[in-house]
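Structure in structure tokens, see below.
Just one protein chain is left out here, and the rest sit where they should.
And now, chain A:
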């Protein structure tokens, strides 16, 4: 049961992102980086599944050379291998990202690796294109379901079951392996890397792949902040004394 997890280097969430002077991108100086919460859960789940079923976990990223840091973090959690597809500093559009990832996976599989399951975060926390995983799965002719918060593997049968929450309740999907899946935070609680894991990650070898990057079709003009109505907060009071004013408000809304 070999698993490939695709991750993306993103700025660690915190305050409102500052834009570069020309609006061409986010000013990333002095920022910390991480992988998104969905992807951290994907790494955790892959380590658990491979731990139970036996097998290896490979983490793959397309991004700048600095994304090496995110691969090593995943290795410190317990992943076995890291692969960096160097697409440079400029953000690619989702079609180009997916093409680079699919090519890299074909290269890895041509070199003898097999991946029974390819995992993605449902969407990246920054760009949020909601499609890279699906495009990769399509290019590799694999079934793919997104928004998943529960995975059961039936190795004997060569099938996987995926559970996701929808507004109306819960849906369960089944697919034959090899398959692909987009997961969401809530799938598990990711572990913190152990000291031993960190040492291992420092020494681990990360494979580099230089892709041919397609130009893509979506061209960024600029990023900007949405207009936010300048809110003047009405303070209803301090401590328990504020209760009557709060209940007045609830009565206005006719909910009590």
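Throughout what follows, a contact is a pair of C-beta atoms (placed from the backbone, for glycine too) under 8 Å apart; a residue touches a chain by one contact, two chains touch by 3 or more; residues count from 1.
Everything that follows uses one rule, which is that contacts and distances are computed from a predicted model.
A.B. asks: Quick one: find the hidden chain's UniProt protein name among "Electron transfer flavoprotein subunit alpha/FixB family protein", "cytochrome-c oxidase", "Oxalate oxidoreductase subunit delta" or "TRAP transporter large permease protein".
C.D. replies: The correct option from "Electron transfer flavoprotein subunit alpha/FixB family protein", "cytochrome-c oxidase", "Oxalate oxidoreductase subunit delta" or "TRAP transporter large permease protein" is "Electron transfer flavoprotein subunit alpha/FixB family protein", the UniProt name of the unshown chain.
A.B. asks: Touch as defined at the start, partner being the missing chain; which of A:32, A:172 or A:199 qualifies?
C.D. replies: Here the residue in touch with the unshown chain is A:172.
A.B. asks: What is the set of chain A residues that contact the non-displayed chain in the whole complex?
C.D. replies: Given the touch definition above, chain A has residues 13-17, 19, 26, 36-38, 93-95, 98, 125-131, 134-135, 137-139, 141-147, 149, 161-162, 165-175, 179, 184-186, 189, 217-226, 231, 233-244, 246-247, 249-251, 253, 255-256 touching the missing chain.
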